[in-house]
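Questions regarding the structure given below will be posed in turn.
A protein chain is absent from this complex, but the other protein chains hold their places.
Chain IDs A, B and C follow the sequence of writing; residue 1 opens each chain.
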Amino acid sequence: MKNSGYYSQFGGAFIPEILVPTFDELESAYLAAREDESFWREYLDLMSTYSCRATPITRLDNLSSQLGGANIFVKREDLNHTGAHKANNVMGQGLLTRRMGKKRVIAETGAGQHGVATATMAAKFGFDCTIYMGAHDVARQRPNVFWMEQMGATVVAVTEGSQTLKDAINEAFRDWVSNMDDTHYVLGTACGPHPFPEMVSWFQSIIGTESRAQMLERNDRLPARVYACVGGGSNAMGIFSGFIDDNDVELVGVEAGGRGRGAGQHAARLAYDDATIGVAQGYKTYFLQDRDGQMQDTHSVSAGLDYVGVSPILSSMHESGRVRFEAASDDDVVNAMQRTVRHEGLIPALESSHAFAQAYREAPGMSAEEDILINMSGRADKDIFTVADAVDDPKWREFIIDKADAYKQEMGDA
Amino acid sequence: MKNSGYYSQFGGAFIPEILVPTFDELESAYLAAREDESFWREYLDLMSTYSCRATPITRLDNLSSQLGGANIFVKREDLNHTGAHKANNVMGQGLLTRRMGKKRVIAETGAGQHGVATATMAAKFGFDCTIYMGAHDVARQRPNVFWMEQMGATVVAVTEGSQTLKDAINEAFRDWVSNMDDTHYVLGTACGPHPFPEMVSWFQSIIGTESRAQMLERNDRLPARVYACVGGGSNAMGIFSGFIDDNDVELVGVEAGGRGRGAGQHAARLAYDDATIGVAQGYKTYFLQDRDGQMQDTHSVSAGLDYVGVSPILSSMHESGRVRFEAASDDDVVNAMQRTVRHEGLIPALESSHAFAQAYREAPGMSAEEDILINMSGRADKDIFTVADAVDDPKWREFIIDKADAYKQEMGDA
Amino acid sequence: MREQTTLEQSIRQARDKKDILLMTHIVLGYPSFDDSLRMVEDMVNAGVDLMELQIPFSEPMADGPVILRANAEALKAGATVEQSFKMAERMTKEFDIPFLFMTYYNILFCHGVSRFVDDCSRIGIQGCIVPDLPPAEGQEYLDAMHAAKLSPIHIFTPNTPADRMRHLSDNSSGFIYTVARKGVTGKDTAFSDELSDYLALCNSNTDLPLAVGFGVKSREDIDFLRGKVDIAVVGSESIRVMEQDGVGAVKGFIETLVA
Partner (left out) sequence: MREQTTLEQSIRQARDKKDILLMTHIVLGYPSFDDSLRMVEDMVNAGVDLMELQIPFSEPMADGPVILRANAEALKAGATVEQSFKMAERMTKEFDIPFLFMTYYNILFCHGVSRFVDDCSRIGIQGCIVPDLPPAEGQEYLDAMHAAKLSPIHIFTPNTPADRMRHLSDNSSGFIYTVARKGVTGKDTAFSDELSDYLALCNSNTDLPLAVGFGVKSREDIDFLRGKVDIAVVGSESIRVMEQDGVGAVKGFIETLVA
């Protein structure tokens, strides 16, 4: 256990003693994989045959002209197998798990997206799989649970704490401290103890590498700004990493503004100043916590951004000013989603719609000679329950009520 | 109006007089587009930037070794934008609609997949859009209806006839005979009056062209057999077209065997001998009809294959023996789907799962030196209501009942 | 010059006595075959000049909601092609006006096209309207109809160019059926100057008598058409009257048209 994995003052590995050798092993395996060129080649091959990398870049023709200003381009991570950028990370960690000779994976999941991705990877690699998910989220995201179970994963509903993402992470660690010998914990975002933030960012860097080349090829210039939503920070780290050395490219991270400023109303750790530096879930970063250091409730229309912490690498980029952080409110996000669906036929996940909302706000003030790039981290069609509620569709309610009546009748008849 | 569009004795254009000029116009536009190389270039460009073509080919590592015999490969049409091969057809017809200067599109839909694809295309191209859908299907496929409406499409529930796909087609024609001047009817499969079977097959041929090149590059040989499910026949025509001149490649079309032989139990027009030649919905082919020529009810676990007719081009290939037709039963199909999910992490649509079921039946009898290719025409994650019912998941029912109770309570409180 | 069929001759003779003829339409077997018979009897007694008998089909693509539902209900009640022929045979025997079949091509195709035409001939049906069978697809049918001296009737529409009108006319006998507007059966039509121009165009492109249908439903509509066409066709409207006020009401409705 080395004192490594710091990004200015953020990061580290604040882990129970029993996991120290496991983290040492993971870090070695990760570093060895980075050294070994064949590993990345195998990763690229997997991603281009099992998922559809390189994912394309789509120009928003209608909205670019409706909004005026910058030309809007979208990196289509929604087209990945399982519908989000999460696939990039889990497939990479799957290869690493096999390299370490482990036979079982565990993961936390909030929205369910990372759980589905991990269960998919486990089915593909033949690993046993247990997914921890807050009981609240299990109730909200049954479709994802259904698919995880179909994939053969065991989904454990976590009834502790706020019954959401952070509690699922705690539970996953509790499993790991008992089963580290045969089990790898597939953390879903660029958070947690070292080497997770760096490793997850590495796997997600495939987004940025592709994007930079694609934008150059298409427009003969780099985008003026790149937008990504920020939950834990993995899709943002992924796309930003392609442009980090291009100082003219402004990087914009968009957090969950929820219902606005104030404790419990949002999940904006860096854009607002409700968060303070702390240490939890194994790493040091900005957390939404009270003065004692107890984590606070957060709120967002999108489960995937509804998290108390944020990637330590992004905290350091916030500090250095390399990345600008903004927050988009629930209402703006639902509007941006509907607008994108209506005028471009794309269905961005509510998470991704945060990036769209901010881009739509800024594009009109920019010049037609400038391009902007939005990372569409995922698609929303699987989150129909959430989206239908967010747009408050009465026909959907009716459908569910009728469906329930039909089930009750069948069960009565049986 | 020329007497064209026949494939041996099948095909033709049996259309109301009022549509004759419209079909003449469509045929000319289609033929001109085929002549014009820039059209196909534009099409390829659209499909590679708006969807993720070329879609990859995935090897089923686990099932190939579990089953023994042939190496199983899958063409991943599920990774298309909107989740199925339907995108290929609608985007092509979208370009054609723009070329003809029309401003409105209409379409029929059964499962909802083609409706979502068309609504998406309309949003992207800025067309008005009306989707006809049997009232039964509207009730069963609310998620798809929800997305069509979000895209700005008007969804009309057709309450005539059996309230399913064929009735939606009739209704779409009824709309068209009133609004042909500004409206294009985006037919969803390789059926209907000439030039639809040929035109839809042309757009779908992108699947076969890619597949042949990909299989050769990957394995240095062609697959021994190619499997596709057959509803109207568009995904089958798409993939088969790449191998039609390769006489050593056996082409296998898999129809909906439903609950087995006998009227009303299935939708197998060519694999069983319950169908006879007839003329309906504007074209001549095998139909599941009674002796008078009245169309019969059909049944399939998958709405997208639940159709009385079949592509006239496939009927002629059935006659010539170029394509072998088989039927897979509902039970086999659900098993094949679950097996694919469980062991490969792929979620084939119930439609596509017909092709998987037949391939799994045949692979063990083949040699390890042979490859087979399955067309995965779409993904099932949007059809969760159907799939959850097909696998009879009690937790899903509970979830729906709880959700309905919550809605009722909210509505009571409001 | 083409040879006049019996149907054309009867129409021309009737026109010598009346300045416009009335053709009505029913769906055989809807709501029952007995009711079909009763309605035809009432219509003939009320002064109808020609009858169009629709053999129900499960996919009536060119029909609007009213006739569509009538087709579906007749089939649901068990109507078969054989019963339709039997009932038509009885009608042609009992009533001394020309009867036509209207149906979709699959009914002919499955019955066997030449057998279908022979059966029409045998039972005294004088012509057929098959809305989904353009001449290009219907050579066998046209040949059989001409051989049997029956009238294959085709349709002119507001979208049909003049040269195609002549082509359709060349392939027709008996009369030409023109639809007064785009769309399906049973919707409203505007009886306007534009319509007059269109009908003049139709007349100038055929030497056959002209019938006009789609949306004719009142005495005023018929008055408008007088002098412009030979036959006014009332289709959906009599079914609508029957559905609303019962089979017995049809007679009265027809009488208001011909009074």
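The definition used in the following text is that a residue touches a chain if its C-beta (ideal position, glycine included) is under 8 Å from a C-beta of that chain, and two chains touch if they have at least 3 such contacts.
These numbers were taken from a predicted model, which means no experiment stands behind them.
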Neighbouring shown chains of the undisplayed chain, as defined at the top: A
Candidate in contact with the missing chain, chosen from A:I15, A:L187 or A:A357: A:I15
Touch criterion as defined above, residue of A:A33, A:M295 or A:L314 at the omitted chain: A:M295
Contacts of subunit A with the absent chain, listed as residue ranges: 1-3, 12-18, 20-22, 160-161, 166, 170, 173-174, 177-180, 276-282, 284, 287, 289, 291-295
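Note that only the chains that are shown with their structure count from here on.
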Distance-to-centre winner among chains (Cα means, whole assembly as reference): B
Whole-Å gap between the CA centroids of subunit B and subunit C: 38
CA centroid of subunit A to CA centroid of subunit B, Å: 33
Multi-partner residues of subunit B (at least 2 other chains): none
Residue numbers of subunit C (touch at least two other chains): none
